[in-house]
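Working notes for the structure below.
One protein chain is absent from this view; the other protein chains keep their places.
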Amino acid sequence: MVVLLDESARVIVQGITGREGSFHTKLMLEYGTKVVAGVTPGKGGSEVHGVPVYDSVEEAVRKHPEANTSIIFVPARFAPDAVYEAIDAGLKLVVVITEGIPVHDTMKFVNYAKKKGTVIIGPNCPGIISPGKAKVGIMPGHIFKPGKIGVVSRSGTLTYEISALLGEQGLGQSTVIGIGGDPIVGLTFTEAMKLYEEDPDTEALVLIGEIGGDMEERAAEMIRRGEFTKPVVAYIAGRTAPPGKRMGHAGAIIMMGAGTYESKRKALESVGVPVAETPFDVPRLLREQLRK
Amino acid sequence: MVVLLDESARVIVQGITGREGSFHTKLMLEYGTKVVAGVTPGKGGSEVHGVPVYDSVEEAVRKHPEANTSIIFVPARFAPDAVYEAIDAGLKLVVVITEGIPVHDTMKFVNYAKKKGTVIIGPNCPGIISPGKAKVGIMPGHIFKPGKIGVVSRSGTLTYEISALLGEQGLGQSTVIGIGGDPIVGLTFTEAMKLYEEDPDTEALVLIGEIGGDMEERAAEMIRRGEFTKPVVAYIAGRTAPPGKRMGHAGAIIMMGAGTYESKRKALESVGVPVAETPFDVPRLLREQLRK
Amino acid sequence: MKLFEFEAKEILAARGVKVPPSVLVFPGDDVAAKIREAGLEPPLVVKSQVLVAGRGKAGGIKLVKSVEEAVRVAEELFRKPIKGVLPGALLIEKAVEHEAELYAAITIDRSERKPVVLASRFGGVDIEEIAKEKPESIVRLHVDPFLGLRGFEARRVGKALGLSGKLLISFASFLQTLYSIFEELDADLVESNPLAVVGDEVLPLDARIIVDDNALFRHKEIIEKRRVEQAGEYTEWEVKARQIGLPFVELDGNVGIIGNGAGLTMATMDLVYSFGGKPANFLDIGGGARAELVKKAVGFLLDFPKADRIFMNIFGGITRGDEVAKGVVEAVKEKGLKKPLVVRLRGTREEEGRRILEEAGIHAYTDPIEAVKKVLSL
Partner (left out) sequence: MKLFEFEAKEILAARGVKVPPSVLVFPGDDVAAKIREAGLEPPLVVKSQVLVAGRGKAGGIKLVKSVEEAVRVAEELFRKPIKGVLPGALLIEKAVEHEAELYAAITIDRSERKPVVLASRFGGVDIEEIAKEKPESIVRLHVDPFLGLRGFEARRVGKALGLSGKLLISFASFLQTLYSIFEELDADLVESNPLAVVGDEVLPLDARIIVDDNALFRHKEIIEKRRVEQAGEYTEWEVKARQIGLPFVELDGNVGIIGNGAGLTMATMDLVYSFGGKPANFLDIGGGARAELVKKAVGFLLDFPKADRIFMNIFGGITRGDEVAKGVVEAVKEKGLKKPLVVRLRGTREEEGRRILEEAGIHAYTDPIEAVKKVLSL
């Protein structure tokens, strides 16, 4: 077993006829992911890379009742609607790649998904990959190697960087989740950790955090309460970012005094989680943890 | 047992310091209703007719944990908030006297109440009375006599008129509910009928309808399905109201061809419910039904 | 509050909906000049701006082939009452060629207690007939009032009508605009019928909005913006009644009716009718009326020429019999007993009220049947 995603995923691509949607459908198919249908309202009846396109998720699910997962490439203004559509159609995992969704919209659909029992990954995220099994996302598949390390990350490129380093040193991955860089995301560190804790195929976890918010502090708290028991190594980006300045996306604003680098590092180290100085120290620290 | 209301009611009056709220608190107390607390935001600490006043329902319930019912006299602009407050404080019966609440607001709080398991009576209604037991409303108490007849009505004054006639002819009432004249009400005919069906102290039911909407048609449908089995007599006001004209309140607009006098009368008569020509024929028809 | 067609279309246009090019003309306007200024080329449609149903069938909408004809028809329509009401303005609109006529509306489903979208492929004709004859052709979709009408739901309605491609998107986006108006304006009804199909797009040929009167305090801008006064919705005496705050509806008969509570007032009309009389009006003094209001209402009916007699039916709950009686006596004192007045009085402070009336020489009945027989015998 792996976390959230394995060979049983049957995927609907929402926004499949767009540039990004079509391109990544091809890459997902090449990786071996079972993409069963695409949706673009008003373009029902066409095909993209051999995948049939429908006007609605409802219709796609009716024709492909095995569908259980959705990935969304719909532009920001229409993406919230696409998320509601996927939830109401009964899909249990929805990966939202779209960047630039207003945070009030995200807040609402994430609350709605929770009520309906759907897991949202993202928005503004690279997606999820269980190397060798399936990829529902936009990450370059070849970087990732199958193995026993879970990776959960707030940053896209750092995920690639660190996963590549891990792979080169023989530390393949069970499931890698880029949870997204927006202030509100569907799946948080602690929610992902609950899943990794239960996953027999994950032996240890790499947490890739950022300044801002308090997800890292909450992860530490979860470890303190004994609810996550596997070895963890963390890296937190933004140590040298000045407070109060926007670092490219809203996920990195420091507000109300919480979420500083120091606060996160202290919280994690106090529960025995080593925090890497640079991304390049992660594999070494992880080996040390695994040796214990 | 009686429907929804008996001696165990412990009532909070929301808007108790207003003219109407204070006046009817006095009348309810005189009738024997156990009014345990009043609420008017900003006037906590005072007293009205010996009833302590609080700033919030939450506080009132904390001080009087036996409270289970609320009656709302708050002006229309603030009444929806008062309803949410009562629901969130865990009260199970909320009677909304207030007239003039925007129907979109009512639609929302009625849906919310349903989710939370609170029964709303009203808005724009005279309330509920179980003669001789308790009165949570603004109806003149002396008109009603204890007995075995249930009365459920969309009209205030017609309720008084018909209940008085019934009482004079020895047909006392178990519980009389004025469900309110607005297009959307918290408790409909069929919902009330479900309660009367289960109530061993109700032998027969008087339905007082009006043109507009399809509550009377739905009541007939319920009888057809065998879900209401007690004798019923109906009166429907508005036989001579011209279609498309507003008859005083929105509850009497005829829309989309549904809800005419003829449609309602036909539906009820087709399931054996006699429809009185005038309110004054109701007692006679009811006696005939009871004799069968 | 019902909005005029031109007001509804202005609201749609402000939200980015394309509507047919048009110009609004008032009595006394140079119609030909207005049409030219607006750059409108015939054929045109001249539409009486009244708020009564069935305007088209009653001759309030005319297709014209030239500006001259438009001028002639405009003059005619300004003088033509539609179901008793004269228009305060006419909307002159470009006649648009179109392939089909749909129906689309958002209203409130009272039973489900939710907003409902209603749509049909057979717009343009009497939708109520269609609803009766082919109920399956009306698509209904209920909306969660806390979520609003989501895009995929609007598209689901369009699909159910058999639309596809760009037309599907255009229709769905139009429905969402209707819904946003429904929600933002606290509407009882937002409707377009017919909603034309022109190529890949929908275009509202007519539009209706009814705003919940109880919510008008949140929408003062609608009242402030109104350019056409009461005209177009109410008869002369209804306008007078509204000006003094009385909920009065004019009817065809001769028996003036006053009651307390809408239900009892309607029942009183029904009672008159079932004994062979015809009500001249509906007038509800509501719950808890004071003498001042009663005086106003009785005085109004004493003046109202269609009523040759008055039947007043009061069952006091929160309304007090003495207050009612005082109001009646004052009205009669001021206006004189110009026409027969029969009062039936019961309920709270019944005896005091009866005494006040009798002192002024007015008999008050207890039994409504006796009272109605009396009023019809006069």
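The first chain written gets the first letter, and so on, giving A, B and C; residue counts start at 1 in each chain.
As a working rule, contacts are C-beta pairs under 8 Å (C-beta built on N, C-alpha and C of every residue); 3 or more make two chains touch, one makes a residue touch a chain.
Note that this is a predicted model, so its numbers are computed, not measured.
Undergrad: Of the chains you can see, which ones touch the chain that is left out?
TA: Even though it is not drawn, that chain still touches A, B, C.
Undergrad: In the complete assembly, which of A:155, A:175, A:202 or A:289 touches the absent chain?
TA: Only one listed residue reaches the unshown chain, and that is A:155.
Undergrad: Mind listing the subunit B residues that contact the chain we can't see here?
TA: Residues of subunit B in contact with the hidden chain: 41-45, 55-59, 78, 81-82, 84-85, 88, 112.
Undergrad: For the chain that got dropped from the picture, name the residues of subunit C it touches.
TA: Touching the missing chain: residues 146-147.
Undergrad: Counting contacts across the full complex, list the positions on subunit A that touch the omitted chain.
TA: The list for subunit A reads 76-77, 99-105, 107-108, 110-112, 126, 138-140, 143, 153-161, 164, 181, 183-184, 188, 208, 210-211, 213-215, 218, 235, 237-242, 244-253, 255-257, 277-280.
Keep this in mind: only the chains that are shown with their structure count from here on.
Undergrad: Please categorise the chain-chain contact pattern as a line, ring, star, complete graph or other.
TA: Contact pattern: an open line, chains touching in sequence.
Undergrad: So which chain is farthest from subunit C, going by the mean of the CA atoms in each chain?
TA: A
Undergrad: Determine the centre-to-centre distance between subunit A and subunit C, using the mean Cα coordinates as centres, and give it in whole Å.
TA: So the centroids are 55 Å from each other.
Undergrad: What whole-number Å value describes the gap between the mean CA coordinates of subunit B and subunit C?
TA: 28
Undergrad: Give the residues of subunit C touching no fewer than two other chains, as numbers and ranges.
TA: Answer for subunit C, listing residues that touch two or more other chains: there are none.
Undergrad: Do you know which subunit B residues sit against two or more other chains?
TA: Where subunit B is concerned, no single residue meets two or more other chains.
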